[in-house]
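Missing here is one protein chain; the remaining ones are kept as they sit in the complex.
Here is subunit A:
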Amino acid sequence: MSGTTLPIAPEPTSETAEFWDAANEGRLLLKRCLGSGRAFHPPRRISPFTGRPETEWFEASGAGKIYAFSITQRCGAPHCIAYVKLAEGPIILSALTECDVSSVQIGEPVKVTFVPSASGQLLPMFTLISNEGQSGRGGAGLGHQGPATARFLDKRQTEGK
């Protein structure tokens, strides 16, 4: 096979299973601290703002803007890691997919999309809103090879098969 290696699979815990179950349904969940009203990420039982367990899950809009990004070459294809500032407030680490990353700019609006990891677990990633409807035309060859951005080897997966 060519370099279309799937992203390594996340390893959910009892604290985070709800997040990953929702991702498999195409929904991005965030935690909200009920004491302060602020959304936070990564999700955990205890609020990082108040130290209290009063938190709740809620579905994020999936909209955000690129806060920072960096492109590396992996297996001959560009990989674009990014911090995305979500409309709900938190900045989360992710990657761009299904778009031409060669012209990405900080501040550009993005929306969530879900791509399979090595275990089949879907991962939230982001795509440029300006690229909507242009999938397959990307100059970098992304968008028509499945989850082409996160192309680094999951040794446990590749060596086990």
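One rule holds in what follows: a contact is a pair of C-beta atoms (placed from the backbone, for glycine too) under 8 Å apart; a residue touches a chain by one contact, two chains touch by 3 or more; residues count from 1.
Here is the rule we go by: contacts and distances are computed from a predicted model.
Missing chain, UniProt name from the options "ABC transporter permease", "Cytochrome c3 family protein", "Thiolase domain-containing protein" or "Apocytochrome b6": "Thiolase domain-containing protein".
Interface residues of subunit A facing the missing partner chain: 7-13, 15-16, 20, 33, 38-42, 44, 48-49, 67-72, 74, 79, 81-83, 86, 89-95, 106-107, 117, 123, 125, 150-152.
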